[in-house]
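Yeah, one chain of the complex is gone here, protein chain that is, but the others are all in their spots.
Our next item is subunit A:
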Amino acid sequence: MNRKDSKRKSRLELNCQSVNSNGVTITVKSRHSHSRRRRRMTCPSPAEINKALASVTLEQLGKSCSLEELMEKCIQSFDVDGKLWKNEDTIHMILVMHSWVVPSAEFARKLLQLYPFLSSAQNHRKMQICHFLRFWANQYPEVFRLDNELEELMGDFWEVVKDRRRSSDHRQSIDSTCISDQEITKPYPESPSFNKKRKVSLLFDHLEPSELADHLSYLEFKCFCRISHLDYRNYTLQSSLREIPRLERSVNLCNSISQWVQLMILNRPTPQQRAEVFTKFIQVTQKLRKLQNFNTLMAVIGGLCHSAISRLKETHSYLSHDVLKALSEMTELLSSSSNYSTYRRVYNECGGFKIPILGVHLKDLVSLNEALPDYLDNGKINVSKLQSLYQHILELRQLQKANPPFKANNDLILLLTPTTPIKPPEEIPDWTPVEPLQLDPDSLSHTVDQMVKCVFQFYDPHQRGFISREDFEKVVSSLPFSCHILEKDREGPVSHQEMTSYFMKASRVCSRLGLPFLQSLVEIRLREMPLCANCVRNFPSYSMCLLPSLSRVSSKYGAAYHS
């Protein structure tokens, strides 16, 4: 090992010491450990950590192992007092990754088979197994919470152990509200910067690019932090977002931001005004780049490069040279060419807080999983595959623990927040608006009825009782982007009832802005449609209020209307 390497390794030790409680400690060869405290702290990049991690672990485990060998490795790493004295990184890797090849319940069952129930001796081994199980439950409680079979199995086990040993010694552990889980869902630091006296404008025009960037980043980071390693696994294995609400929320946020960027530009009537908004978004991207929030950067640039915007030649002619230059730099940075090599390089050079382009890293997981077999020819688990996948997951987990360099403004968050209702109550994020405008339910449902009626009158002149999905999306596209994602990818026409429930949800999202706000947006939407002769006949009043700017928007979003 040359000097540079050894330096890197020892830096690594230091770093890992510091993140020990987060479950990413790396054990290293003992000859290094004496120097640990003497080294000055310099922060290695996650890439360095992962690289070193891979080499260390692979040395210990070899390329393949049977499930039993993996378990034995874990058990042997604990001493009688419950201290994990070696292989901590390997153990974390096994605990996170085993479920990619074997369900956790099966892993646990096999593990329990190793417990020498009948033997009165072997106390040492019994203790080791218990310590290992306790470690698992404490470090990864979410696995137990989400897997009933596993939880039951473990519950039974602890009962038996307790009975046999007549001691509560072993039984202090399975507690699903443990440390590391709270770590993941820890409440986001409340926004202290929010000066209550300051009047905050919610109008896009009044917001500084840096404010927008901060708040978009706040939302992005919230979504990113909620994604657990189980979500990555589920996504990679089932290759669909179904039943992965936390990941879905993050993806939806991205897509909504992209769409919102386009809408904000297209909503302006003149090319000059559109160029101004475009410029503002370029400034937002520059701020996002500084914040190292690559995910939102991708979303905004994606919006700006969408053909709906890039085809606006006149608008582009009003853009300054600097803006065009910045755009091309950002496009270059995020280009997919050579497997995002520019992005990957820049991203790896960035230290501290950063939000990765999730899609790129998910793609790595999917590619690795697809390309490498779970089991090798000898019938053993392909440990190096698990290790490679783990590197990516570990890196993402580490990023979730960083402290964001921005603060949020509650009112603004309200305007931008996607509040997808999520099933289990504990999943309702702490940043969900807590004080909805007190609307009397009767008047709420009355107003919503009116809105639905309005929409159906317009889009369903033949009173078939439903409107097409395209028309529905047209209505939705005029709402604040936080409302866009309320509906999952459903198919087919939309009934009265669905429309009503949609508006009810949207009214909750926009509660602070008030229902009239929502109502007016829907009205604008209906007015702006470029009407054909037939429609004008049916709705002469609408034809009077055509807004040139908005009809341009709708010609983009409403192209299917008359087809």
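Everything below uses one rule, namely that contacts are C-beta pairs under 8 Å (C-beta built on N, C-alpha and C of every residue); 3 or more make two chains touch, one makes a residue touch a chain; residues count from 1.
Keep in mind that, in the parts below, contacts and distances are computed from a predicted model.
For the chain of the complex excluded from view, the name given in UniProt is "Ras-related protein Rab-2A" [choices: "GPI transamidase component PIG-T", "Ras-related protein Rab-2A", "Barrier-to-autointegration factor-like protein" or "Protein kinase domain-containing protein"]. The chain not shown here is touched by just one of A:Cys254, A:Leu386, A:Val475 or A:Ala506, and that residue is A:Cys254.
Which of A:Met154, A:Leu241, A:Met264 or A:Leu291 touches the hidden chain is settled by the complete complex: it is A:Leu241. In the complete complex, the hidden chain is touched by one of A:Asn123, A:Asn148, A:Ser320 or A:Ser367, namely A:Ser367. Only one residue from A:His124, A:Arg345, A:His446 or A:Arg464 touches the chain missing from this view: A:Arg345. Subunit A residues in contact with the hidden partner, per the touch definition given at the top, are 46-47, 50-51, 54, 235-236, 238-241, 248, 251, 254-255, 258, 298-299, 301-303, 305-307, 334-337, 339-341, 344-345, 348, 357-360, 362-368, 370-372, 385, 388, 391-392, 395, 491.
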